[in-house]
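Yeah, one chain of the complex is gone here, protein chain that is, but the others are all in their spots.
In this document, chain identifiers A, B, C, D and E correspond to the written order of the chains, with residue numbering beginning at 1 in each.
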Amino acid sequence: MKWIALIAVTLTGSLLLFGVGDFPEWGDPHSPANQGPKLKSGEQVSKAVSQDFLTETYEVTKVPNVVTAVLADYRGYDTMFETVVVFAAGLAIFAILRVFGDGSDTPPMRAVEDDTFVEGDHSRIIIGTTCKLLIPIIQLFALYVIAHGHYSPGGGFQGGVIMGASFILLAIARDLKSALDWFSEKNFMTLASVGILIYAGLGVLCQFFERNFLDYGALKVFMISSDHPEQMARSYSMLGVEIGVAFTVTAIMFAIYANLSSRGELKEGL
Amino acid sequence: MSDQFPILIVLAPLFGAVIIGLVGSRDHRVCMPVVLVALFTSLSAVIGTLTQVLETGPVDYFVGGWEPGKMAPGIHGPVEIAKGFGIQLRVDTLNGFLLLAIAIVSIFVSIFSIRRVNQKAASKTPQFYTLYLLLCVGLFGMTITGDAFNLFVLVEVTSLTSYALIAMGSKRRGTMAAFNYILMGTVGASFYLLGVGYLYLQTGSLNMAHIQEVLAANDFEIGRSKPVMVAFILIMVGIWIKMAFFPLYGWLPNAYSYCPSTSSCILAPLMTKISVYIMIRVMLSVFGWEWIFVDHVGWSDAVVILAVIAILAGSTLALAQRELKKMLCYLIVAEVGYMVGGAWLGDPERWGMSGAAYHILADAFMTLCLFLCAGIFAKKANATRIEHLSGMFKKMPLTMTGFVVGALAMIGIPPTCGFFSKFYLIRGGIEGGHWEFVIALIISSLVNVVLFFRIFEIAFFGAKPAEGHDHAHHDDEKDDHSTNDELTLLEREAPLRSLIPLFGTTAIIILLGVYNGQIVEWIRLTIKP
Amino acid sequence: MENAIVIISMVLICFGLLFFLGSAVGIQRFPDFYTRMHAAGKGDTLSSLLVILGFAVFQIHDLEFSGKWISENWVTLLVMLKLLAICAFIMITSPTSTHALMDAGWEDGIEPVLKKDKPNNALKEDQG
Amino acid sequence: MVDFFNGTFSHFVGVALFLMMLPALWRVWIGPTAIDRILGVNVIGTKTAVLLVIIGSIFKQVEMFVDFALAYALLNFIGSIAASRFLHKMPASAGKLNREEETK
Amino acid sequence: MLEFIQDNIQPYFNYWVYVILMMIGLWATIAKNNLIKKLIGMSIFQTAIILFYVSVGVKGEGSKIPIVNPYTEAKSAEVVGADQHGEHGAKGGGEKYIVEPDNYANPLPHVLMLTAIVVGVATLGVALAVVQMLFKEFGTLEEDEILAQIKNADSASPDV
Partner (left out) sequence: MIPIFDYILLIFLIVAAVISLKVKDLLSASMVFGIYSFLICLLWAEMGAVDVAFTEAAVGAGVSAVFLIATVYNTKRRSSD
């Protein structure tokens, strides 16, 4: 195995280093990816897309964060499938790992004496109190990140992961059961589906106004009292899309943790 | 409405998956109708798109309305949309037929899966169907997209769902195979992604048509730079890992032969073929014919030799297998060799590539047919090895008939489609001067003859006494209502729900063969414009 | 005025760096896990607080004191608020994780180096 | 003065912080026990949050970077708590066994 | 030597390191015996590719992050005169700012890599689930032991 690995690594490495020789220098603003490909004579073949993304995004969508605009609008189709990948991962883990029933056919978990919350268990008290204090703040912050993705870094994925992490923290600090009381399996599977439904549904809604899929400009009819209805429609639809993404990511991140930490039994975890 | 057909192909299964995810866990009976409705919607959308394509030429669809050249309203007046702004979907005659094949195969397999899934893991049925539909979404999306990065995302959708489908019902070896598949699949997808990155570095675009435009500009000045060459190699290696081409096929046989039969029925016919399609698409629509076969002549020779080795190795290894499914898996390796070799023949009339494109369709149905039979044998007669098939002609005459048709197509006997695809491939080989490829094809056909006639012999003259009846159909209708008779039914014919897809497939195999001239002519509209 | 603010923040940051240096040396030089944890936990918390506080103080230079100064300076104020929030959270989380790790180390069966043991020997034994 | 702060001074502070990561990285490298490594991870994690603010200062756009420094401050300890929980739940003997094997 | 470094390594340092990281990851993915180590190697491999993409989008020193807000960027961006855009500008709500794209990092690779990171986490999750299944069935995570067990089972009962 080591020999195969050595050969594969050497071959790939030399191939890649061979390619590096002709690269534009790192950080060159005139590289083809940044400014569009040029011939050796200096003649411009075509313009790079990212130039237009930078100059026109605010004009077209009223979203200052270009990354959010590209993510949710220009390449929204990609992002939809990215959400689908997350959803599929959640389902895949469910399909592979989840065990139903009392779990008598599987070997029992390790014997744990001090798993439950005992009065006087200082470690658990300190961690428990900190988490009790922090979890609402983390969730509030996650909501802020989701909603503020237009103006600063952030958005559905980041907010969703942070939100999911807050539930994971709850599961670690107390136990998996109390986290599942908050957010049961049925809930998170439904929430994940709802997230994709929001995303794809917004896209299909645009089709009802005789535009293409995900052409948010079609939703300008809902922007009644606005100076720039089409741009605002794009901006708000992006927010909606981000919320959909956040739903799915939150649910699936927690689902993955819950299944992984309890071997799919959803009883007691890490 | 009709202009929305291309996106509808992808959206129908996606919504189906979401609906099953929402309501499926409450009532399992919802799943099957939703799956069928979604897939039939896709099928009709595919047919609608394909008729448009045949009437008016390639159909483009710009997701989000970011159509190059159009004006988008900005705050300070309209803004012109540049090329590659949004994501483009493109249907032409090459992928139109493939979309049709995917839709038909997925419908057949879903019909085939009805009982199997309900019986095996009843509590995971909705999840299985959600994953199944998501897999269809991925396959449709991969075929239809015209954007290099979007292709990667959809490759990941298909990969993740197929990992789950392989790992979900299998034990021990199957799980290990799934793990290897995950590693190999991720490495392959990463190589593809890296290749796209190199292309992006040189061209500043992700749209396939735009990339080709840039690469071909000014007599391939940009196209001849080193990073583009490396990008091509990386993309090819990535796709070859995904399609189990010769030195990189290690993951395939175990993964496909130890997974549940429904999963193997959908994965084996489609996954490798779609990868081959992607290879042809990348060769034709991104790099272009001249770049590959005129600028880099030596490469095609090397790849054809690899393909020859793949064909010979696949056939030889298949000959050594005693397990039916594993034998079929090695045959897939050989078939991949046919298609890759055909696509790389480089004959000026492009018959090799046309043959490869036609063989994608043919092989999808041939493989489906054989895997359906293998699934039925395993389920009904508990026959996973070749010896177990003895006396099968008398026990299950109808299934065996389907198997014979599939096998004949695999060998390449007219009027099945396998004959004509081999015919086009050989024609390409002769015109391109690759005699080794022609010889390998003929040898492989002979090996297939040996393989399948051995099975026929066992199945026909097998020692096991025949206890079945000829009135299979009649018994089957009862089969649905009387589960008490399950034990005695074991010895009889497969249920109707398995036979419908099987005979649908055999019919298509023969139809594809009969109408091969017209189909190849249509396909060549794209391949040789 | 502006210079004074910048200098105050620089002093704060330099103090922070000093404590960071202390904790870095501590991590390297102390003989056993508990003492290293002590250095890391205390030193890092305090120094991160000081550095981030320094940056928060630095933001004052951006404020423009005029009529409606809240509406004009809300971005800067928000940044300051967030920096202070970072301070608060580090204050809460860092000791908690230090505590949790310390506890886990005890559970893991790591013996502290007591006075009568010779530190060098203990370290050697640990490293094999 | 402000430029000095955003430029040279922030660069200096950043490089100094990176250099102070070195002992922690060294501690992670040599161990000797698992928990020592986790300690090193914890130290580097704290410094990361600070460094993000410094990078923001060099970019002169702290308002954009402060968000995920905040995220780090909030999320950083999940890993440590998970590790400590892990060690809690494993029987103590297992821990000792691991340690002995590791030192070999 | 120094000249070689300055000419060949320094301008391409990111690319060199990405190749090295990728090699480390690939090596671990193929050659490591422990399945979790393999997965860590796979993650490193994926991150290396992300490093490559992000490096492509970098623009020289002093470039800004790709958040273009005309209100906060007013000082740096050039204002198109009111007479040029005249009534239209007034109607559209304020002057138009011309953004100099060379000053901002390229946003497209960032978007792509956002996708790749999430895909990486999803793949890691699924792979870990498969690892747990393998442990349940074989009781070990070492590849050679698993393969040996499979081989034993094969030779014991070829019909399985």
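Assorted remarks:
Heads up, the rule we're going with is that a contact is a pair of C-beta atoms (placed from the backbone, for glycine too) under 8 Å apart; a residue touches a chain by one contact, two chains touch by 3 or more.
Everything numeric in this text was worked out from a predicted model, so none of it was measured.
Counting contacts over the entire complex, the absent chain touches A, D, E.
Within the full complex, the residue among A:37, A:90 or A:154 touching the omitted chain is A:154.
Here the missing chain is touched by one residue of A:9, A:33 or A:67, and it is A:67.
Residues of subunit E in contact with the chain left out of this view: 13-14, 17, 20-21, 24-25, 28, 32-34, 36-37, 39-41, 43-44, 47, 50-51, 54-55, 57-61, 63-67, 105, 109-111, 113-114, 117-118, 121, 124-125, 128, 131-132, 135, 140-142.
Against the chain not shown here, subunit D presents residues 11, 14-15, 18, 21, 25, 28-29, 31, 34, 37-38, 40-41, 44-45, 48, 51-52, 55-56, 58-59, 64-65, 67-68, 71-72, 75-76, 78-79, 82-83, 86-87, 89-90, 94, 98, 101-102.
Residue positions on subunit A in contact with the hidden chain: 27, 65, 67-68, 71, 145, 153-155, 157-158, 161-162, 164-165, 168-169, 172, 253, 256-257, 260-263, 269-270, in rising order.
Basically, only the chains that are shown with their structure count from here on.
Distance between chain centres (mean CA atoms), subunit A to subunit C: 31 Å. One finds 14 Å separating the Cα centroids of subunit A and subunit E. Counting partner chains per residue, subunit A shows two or more touched chains at residues 16, 23, 31, 33-35, 48-50, 58-59, 75, 78, 82, 85, 88-89, 92-93, 96, 123, 127, 134, 137, 152-153, 228. Annotation for subunit C: residues touching 2 or more other chains are 75, 89, 93, 96, 100, 103.
The list of touching chain pairs reads A-B, A-C, A-D, A-E, B-E, C-D, D-E.
For subunit C in complex with subunit D, the touching residues are 2-3, 6-7, 9-10, 13, 16-17, 20-21, 23-25, 27-28, 33, 36-37, 40, 44-45, 48, 51-52, 55, 58-59, 61, 75-76, 78-79, 82-83, 85-86, 89-90, 93-94, 96-98, 100-101, 103-105, 107-110, 126-128. For subunit E in complex with subunit D, the touching residues are 64-65, 67. The touching residues of subunit D, when paired with subunit C in their complex, are 1-2, 4-5, 9, 13, 16-17, 20, 22-24, 26-27, 30-36, 38-40, 42-43, 46-47, 49-50, 53-54, 57, 62-63, 66-67, 69-70, 73-74, 76-77, 80-81, 83-88, 90, 92-93, 95-96, 99, 103-104.
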